[in-house]
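Of the protein chains in this complex, all but one are displayed in their positions.
Labels A, B, C, D, E and F are assigned to the chains in the order they are written; within every chain, residues are numbered from 1.
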Amino acid sequence: MTAKAKGQINIKPLDDRIVIEPVEGEDKTAGGIFLPDTAKEKPQQGKVVALGPGRMLDNGERSDMPVSVGDRVLHSKYGGTEVKVNGQDVMILQENDVLAIIED
Amino acid sequence: MTAKAKGQINIKPLDDRIVIEPVEGEDKTAGGIFLPDTAKEKPQQGKVVALGPGRMLDNGERSDMPVSVGDRVLHSKYGGTEVKVNGQDVMILQENDVLAIIED
Amino acid sequence: MTAKAKGQINIKPLDDRIVIEPVEGEDKTAGGIFLPDTAKEKPQQGKVVALGPGRMLDNGERSDMPVSVGDRVLHSKYGGTEVKVNGQDVMILQENDVLAIIED
Amino acid sequence: MTAKAKGQINIKPLDDRIVIEPVEGEDKTAGGIFLPDTAKEKPQQGKVVALGPGRMLDNGERSDMPVSVGDRVLHSKYGGTEVKVNGQDVMILQENDVLAIIED
Amino acid sequence: MTAKAKGQINIKPLDDRIVIEPVEGEDKTAGGIFLPDTAKEKPQQGKVVALGPGRMLDNGERSDMPVSVGDRVLHSKYGGTEVKVNGQDVMILQENDVLAIIED
Amino acid sequence: MTAKAKGQINIKPLDDRIVIEPVEGEDKTAGGIFLPDTAKEKPQQGKVVALGPGRMLDNGERSDMPVSVGDRVLHSKYGGTEVKVNGQDVMILQENDVLAIIED
Partner (left out) sequence: MTAKAKGQINIKPLDDRIVIEPVEGEDKTAGGIFLPDTAKEKPQQGKVVALGPGRMLDNGERSDMPVSVGDRVLHSKYGGTEVKVNGQDVMILQENDVLAIIED
């Protein structure tokens, strides 16, 4: 989302929001992770494509974001907002919706 | 809303409230963003036309507003209040209802 | 409410409470603002007639009130208490129920 | 309640509690205030007869009470406890249940 | 509860808990207080028989208890726990359940 | 639980959790305390067998635990978790579930 073609847009999340691109198809199991359909709150895999500046703390500073652009993550879908940006489905989440970073 | 014709009004939001003018018609997809009707909590595009001074922090200071007048934003409709000002439909939101700034 | 006739009363709101006199009839649209009947949480126009000293902060001081007596405001009706003072219907609100100041 | 006859009791409220004696009959409208029966949360008039020492703040000190014994007030009934003390019906409220002081 | 016969127990409340012995029979009205059966949240009279060390504040200290052993109090029954200690019915409450101290 | 036989386990509670062994049979009334079956929220007697390090305060330190291993306590059952450890039924509670210490 840093390099964009003509006619495309950038999306700059506010606060601790994170824009995530879904990881689909064969990637879903090849990496050694499997998300059972029977789980009560089914998590999802995705790739971070944009990050907000962090949550505002009580002292007026912002917390560090715990993920970076490009990270592959396991996230909850709860509270997420789905939009299509430059023809790509993405989901806008908040920091607390991301459970873990996945490394190959 | 800074320049106004005779008989028109200014609206000065309090606290962290933001007045937003909807972006409609062809603007809706031309910019590379598409908001599917099937999304659970359907977000909207809008342009910021007026800003409050910021949320009062516990230490008695106000937080910086994360958007500026003129910004094109993606926002939730939850908790917004619709009014018509100078013949223009606007929505009064709070800072937390704005998800992201959109840049062409 | 500062100047009062014989037999009339003063009302001194506590905390961050605000006493508001409704703005009705032709004033309702002349000023360039229109409040659609279809809005989910229908806001109202009013004029501030009395103010409390401000909300008590955690450090024991009071926050500044964001409006002044005489201001024309857009406010929510949620949580307001209606009373008739000196023959005039007024509503007692809290600071957070006021959305914006309206200026001609 | 400061001067009491033989066989009578004193009641010392704790925290930010306030003991209020109702103002009834002709007093109800003579003072220029009228409480419509149609109001959603019908407020009441009363006279303060006893006060607690104030609410404990996070720093261990107590907040100043915003009313004095003898004040005529407009209060909500929500959360109040009715008892009869020395033959007089009173209501025990908390600071936040008092909306405003009424002055003739 | 400070002096106890052989075979009897002491009960040391934790936090801001208060052990209260009910005041019954003729004491109920003789003291100038009357608790109407029609009150929504019917309060009760009782005598304080044991006290906890006070509620833990955010700074790690404990708040002073607002009542003393032997005080006659007016209290709410909400949240109280009834037990029988040394053959005497008592109620274990928290500080906030006590409305006022009653003095003859 | 400090001295344990071969094949037995130790259980180290986290945070402000407390492991409690029920006091049953004749102990229930011999000590001068009686827990009526009619009480709304029936409390229980138990003996503390293991303690966590205390609740994490906002300043990063832990609060002192208000009970010690071996104390006989009166506790609520609300929120407790029952397990059987080394053949003994125990309940894992949090600090706030313990109402009082009982001393003979």
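Just so it is clear, contacts are C-beta pairs under 8 Å (C-beta built on N, C-alpha and C of every residue); 3 or more make two chains touch, one makes a residue touch a chain.
Here the structure is a predicted model, which means the values were calculated and not measured.
J.: Which chain A residues would touch the chain omitted from the figure, given the whole complex?
T.: Touching the chain left out of view, chain A contributes residues 31-36, 39-41, 43, 57-59, 61, 63, 66-67, 74, 76, 95-96, 98-104.
J.: In the full complex, which residues of chain F touch the absent chain?
T.: The list for chain F reads 7-15, 17, 19, 50, 52-53, 56, 58-60, 81-87, 92.
Here is the rule we go by: only the chains that are shown with their structure count from here on.
J.: In how few steps can one go from chain B to chain E if every step must land on a touching chain?
T.: 3
J.: Taking all residue numbers at the chain B to chain C contact, is the shared part over half or under half, that is, same or different?
T.: Mostly different residues: under half of the interface numbers shared.
J.: Measuring centre to centre with CA averages, how many angstrom lie between chain B and chain F?
T.: The mean C-alpha positions of chain B and chain F differ by 54 Å.
J.: List the centre-to-centre spacing of chain A and chain B in whole Å, with centres computed as mean CA coordinates.
T.: Roughly 24 Å separates the two chain centres.
J.: Spell out, as numbers or ranges, the residues of chain B touching 2 or more other chains.
T.: Answer for chain B, listing residues that touch two or more other chains: 58-59.
J.: Which category does the touching pattern between chains fall into here: line, ring, star, complete, or other?
T.: If you draw each chain as a dot and join those that touch, you get an open line.
J.: Between which chains does touch occur?
T.: A-B, B-C, C-D, D-E, E-F
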